[in-house]
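Yeah, one chain of the complex is gone here, protein chain that is, but the others are all in their spots.
Note that the chains take the letters A, B and C in the order they are written out, and that residue 1 is the start of every chain.
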Amino acid sequence: MLLVTSVPFDMIEQLPAIQLLLTLLAAPICSMLRNGDLSWRIATAASWASAACAFAILHQVWGGGSISYEMGGWPPPWGIEVVIDELTAIILLLVTLFGALVMTALRQSLTSIMRHQRQSLYYTTFLLCMASLIGITITGDAFNVFVFLEISSLATYTLIARGRDRRALTAAFRYLIMGTIGATFILIAIGFMYMLTGTLNMADLAERLPQHHDNKVLHASFAFFTIGIAIKFAMFPMHYWLPNAYTYAPKATTAFLAATATKVSLYVMIRFIFDVYGVEFAFGQMQLGTLLVPLSIAGILVASLTAVFQTDAKRLLAWSSVAQLGYMTLGLALLNVNGLTAAIAHMFNHAMMKAGLFLAVATMIYRTQTSSLASLSGIGRTMPWTTAAFAILGIGLIGVPFTAGFISKWYLITGALDKDWLPVAILLIVSSLMAIAYIGKMLDVMYFKPAPAEFAEVKEGPMSMLIPCWAFALLTIYFGIDTRLTAGLAERIASSLLGGS
Amino acid sequence: MKESTTKASKPENTWFDKPANVKKIIVALFIVCAMLMAAEFFYHKHAYFAAEEFFGFYALYGFIMCVLLVLAAKVMRVFLMRDEDYYD
Amino acid sequence: MTGILLYASLLVPITGGLLLVAQKDSPNTRDVISVVTAAILFAIVLSFYPAVLAGDTPSVTLAEPIKGLGITFTVEPLGLLFATVASGLWILTTIYAVGYMRGANEANQTRFFLCFAISIAAAIGIAFAGNLLTLFVFYEMLTLATYPLVTHKGNEDARRGGRIYLGILMGTSIGLLLFAVLWTYQIAGTLDFTAGGILEGKASPTIALILLTLFAFGTGKAALMPFHRWLPSAMVAPTPVSALLHAVAVVKAGVFTVLKISVYIFGIDFIAETGAGTIILWVAAFTLTAASLIALTKDNLKARLAYSTVGQLSYVIVGAMLANSAAIAGAAMQIAMHAMGKITLFFCAGAIYVAAHKTEISQLDGLGRRMPYTFAAFFIGSVSIIGLPPLGGAWSKWFLLMGSADAGQWILMGLLLLSSLLNIAYLMPIVGRGFFRPLPADEAARLPAGTIEEAPLNCVVPLCLTAAGCVALFLFGDAIYNYLQPILSAPEAPAADQ
Partner (left out) sequence: MIEGLNPALILIAGALLVPLIPQPARRFYVVLLPLVSMLQLVMHSHGTFAQLNFFDLPLETFRLDGLSFVFSLIFHIAAVLGVIYAIHDDDPIHPTAGLVYAGAAIGAALAGDLLTLFVYWELTAVSSVFLIWARRTESAFKAGMRYLLIQVGSGVILLAGLIIHFTESGSLAFNAMNLETIGGKLVFLAFGIKCAFPFLHNWLQDSYPEATASGTVLLSAFTTKLAVYALARGYAGTEMLIWIGAIMTAFPIFYAVIENDLRRVLAYSLNNQLGFMVVAVGIGTPLALNGAAAHAFCHILYKALLFMSMGAVLLRAGTCKGSELGGLYKSMPFTTVCCIIGAASISAFPLFSGFVSKSMIVSAVAYEHLTLVWLMLIFASAGVFHHSGIKIPYFAFFAHDSGIRCEEAPLSMRVAMGITAALCIGIGVFPGLLYAILPYPVDYVPYTVAHVITQLQLLMYSALAFTVMMLWKIYPPELKSVNLDTDWFYRKGATALLLPVSALTARSTESLFSLLASIKSKFLSVFEKTVGPGAWLSRSVDTAGMVTLTMGSLLIFLLLYLF
């Protein structure tokens, strides 16, 4: 975090805004350029710059500090407040860093399917999506959350619809409908709260809501919010949009979506539950846990099992995402330090691993033009580096030690044991075995099945894609060993979230 | 088997091959036995068991027990004898 | 200094592995690097002895991925013993493997030696693990690093073997071992290997029984029935792999894990008081009998040796579960003794394959006179495995019997003795056939009587050395016993270790 030391102090406070503006401004520039290559350069530079900002922010808030900044200088509750604490910082890092990595790989991936002009538009949408995700993360205003959520959703529909497969359109349409319903529910929830308190600032809401805890309107608001956000992060059984959307989204886009969109939605959920509704209300009065735990476990088991039977690489990984989101919500519902640590750390770790996996698959598809498992047979011999990266990431997803996945799983099971939920711990172990099954199935195909004749001569993926893939893979190992940034930070966040309630 | 092993084409006539000589040996054995029985009169037995004092005990015991031994063994053959390749 | 050496013990094999990949185009340089790396590692491991003999336990922490739980390396007597066995035999195996791989014209030799090096690093990591988490981490690493070795041939057989291998080892370790580790952590609040254990007073006898059962089954590498099937399946690997990994590093890592958990997590006294080992004790007793019986039915030499290994591993488990000082001494010794004996047998099996292309026992008639050194070594290794003096294997059996007598386990004692006889029944015919049956007519016609046709020297010399090692282990049995004293007497004087 050398960068920060050379930046004047007052600039640090501006960093969140700078970050948001960087991406927001780069977007229209890209759209005007109409030159795919140049747009890519700008978009990549912007995303890396905002990743750098995220690092700087994280450094600033490291150890419990927080940044509060009023947009346009108006103090809350009237102005729009930007609030950055450790949780925000790590989500920001997640969005921008993994976004930037995917962006880096994107050019090669797109040139094969789009003309230049289209490409610049694509980068624009991508940047917009990223910007809105940043916005959701940093804002301290409930309504802004909705606004950015909508922007991000719209951008996402567009990204998905770009897929070459005609089914991409249907997938995008379904996502659009579901996303809209979700957003509407959230809007309704926020509206109810505004009705009760007359404020949209989250800090103020937190202050005023406790007096309305017995108010049915607040209860209804909570119900709408829960369902709305559950759709957004594809909680079982509201997950049906996700497999298709991820499967048909073009190329590396899936990597970005899988890494960021659902995680940010989950972040919103955590924010609202802990900082707006309050833990006491959500879990005590509203019994959120009794709904969340069974649904999470069902999601984990059903989705993992489903993944085992998939015959398409992307669809398999998509189902695995549904299961992995179950881990996060389960961790959340455990409502103890270890569980919450697991949830937060796994948001980061899973984003990293799943982005890497989708990227590796995208690299394979770049060469083979298909994502069906059968056509990836024997690719371990023709594309050894890509497959090796895929293998490392896959092993991470299983939760083998020395990988990031192990760390989050460790905390999650410890959390379950802390609660004396032995059966839950056992089910988590069982689901790990399922993860072995579906990852093992893919590796088995890639390494041991003979390559189909038409792909026998496939070349190794391009460097521009390979390097990000390996970056994800190496990060997976790094965060399996040095966990100060993930589990360490997450544990502090968890304690403060729980301690604050 | 060893190359040096051969079958004799005709029996050689050595001393033992003559039945008369064999008879001589048998007769000699009878004589020795008779003399040993006679010896019973000429020495003092330091007996530890009552049976020992019986006249010609060792000789008779040896003879009878050997006959019984062989007879018993013949009976055992009925029950115990098997073909040479029984265990193969 | 010891800290640096501890890291070095892990890094040396990996660095060596990477160096040899860089040298993949000149096989001679590559193979020299392999041998030199092995020798350096062995020297490093030996350098820990002065400190450990002085009662010291040097320790370093690499990282702390989970709060309060580091990737920690600690050198203690038991681990050092295992590390010595693994690294020492690695030198011989490397020399042997060079001869074997070239003799058998195996493909992908560079990948082979790389994975080999990583496996050894993992085994050293297991040996020096300072807590259960570290141990688990390297345990999994060992599974993964050896998988490419098992599937080395790349054919359908190798794939099937590999699938069973990975399926059982990963399945048990994640399904049972990890769970037991987490549960232990939850109960004890720590996972450090501590003299006298960490569970005493914290776990009820029932929970201790369940936990220890989970641990033992979870350690699939210990090959307790019914999780033994990976071991025969892994025999599709080239013989040096079977020799080092499936006679020494991998399987010993498994039983070593169980032993270490018994001694340092449960504590010998705690197991003895609570009877936590009861279930596993009888599972192990069953395994060692049944495996010997199955070995009798196998005509494939490596398959028979694999089942023999399954049985012999259970001796260690039996020792760990009996949990008295004689039994623990026996278990620890069995790790070394069986390693030396079994690696000899596998070396011989490989030498037979390289020199005569024979894999089935029924084809070995008369081969002993053509390969006298190999078969003599096989004889010595067999006698050691059976547990007869004057070879090392006798001492481990001696202490295990002492241990079962101390525990009043008469039936177990009977089973151990019966197993020795079964070992004779499946091992000695191989020697007998080799030396004393006539060569098949066509072979006899091909070569004049008295011709010696051994495998290359790289193969024959290591197997003679390990056979000599079996004898040496008999003579130095006392030294090993004295060396093990600290762990055996630790429970009586736990204060000394605080």
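As a working rule, contacts are C-beta pairs under 8 Å (C-beta built on N, C-alpha and C of every residue); 3 or more make two chains touch, one makes a residue touch a chain.
Note that the structure is predicted; figures quoted are calculated from it, not measured.
Contacts of the undisplayed chain with the visible chains, over the whole complex, involve A, B, C.
Which of A:Trp40, A:Tyr69, A:Phe148 or A:Trp241 touches the hidden chain is settled by the complete complex: it is A:Trp241. Within the whole complex, the absent chain has one touching residue among A:Trp319, A:Phe348, A:Phe402 or A:Phe448, and that is A:Trp319.
Checked against the full complex, the candidates C:Ser262, C:Gln312 or C:Ser420 give a single residue touching the omitted chain, namely C:Ser420. The omitted chain makes contact with just one of the residues C:Ile187, C:Leu293 or C:Ala472: C:Leu293. Against the chain not displayed here, chain B makes contact via residues 1-2, 4-8, 11-12, 14, 16-17, 26, 29-30, 32-33, 36-37, 39-40, 43-46, 48-49, 51, 56, 58-67, 69-74, 76-77, 79-84, 86-88. Interface with the hidden chain, as seen from chain C, comprises residues 225-226, 228-229, 290, 293-294, 296-298, 372, 383, 386, 388-390, 394-395, 397-399, 401-402, 405-406, 413-414, 417, 420-421, 424-425, 428-429, 432-433, 435-438, 477-478, 481. Those residues of chain A that touch the chain absent from the view are 173-174, 177-178, 181, 185, 216, 219-220, 222-224, 226-227, 230-231, 237-238, 240-241, 243-244, 286-287, 291, 302, 305-306, 308-311, 319.
Here is the rule we go by: only the chains that are shown with their structure count from here on.
Taken as a graph of touching chains, this assembly has some other topology, since it is neither a line, a ring, a star nor fully connected. Distances from each chain's CA mean to the overall CA mean are smallest for chain C.
Averaged C-alpha coordinates give centres for chain B and chain C that are 64 Å from one another. The distance from the centre of chain A to the centre of chain B, each centre being the mean of the chain's C-alpha atoms, comes to 105 Å. Considering their complex, residues 395, 398-402, 406-407, 410-411, 413-414, 417-418, 425-426, 429-430, 432-433, 436, 440, 444, 448, 480-483, 487-488, 491 of chain A touch chain C. Chain C makes touch with chain A in their complex at residues 62-67, 71, 133, 136-137, 140-141, 144, 151, 154, 159, 163, 166-167, 170-171, 174-175, 178-179, 182-183, 185-186.
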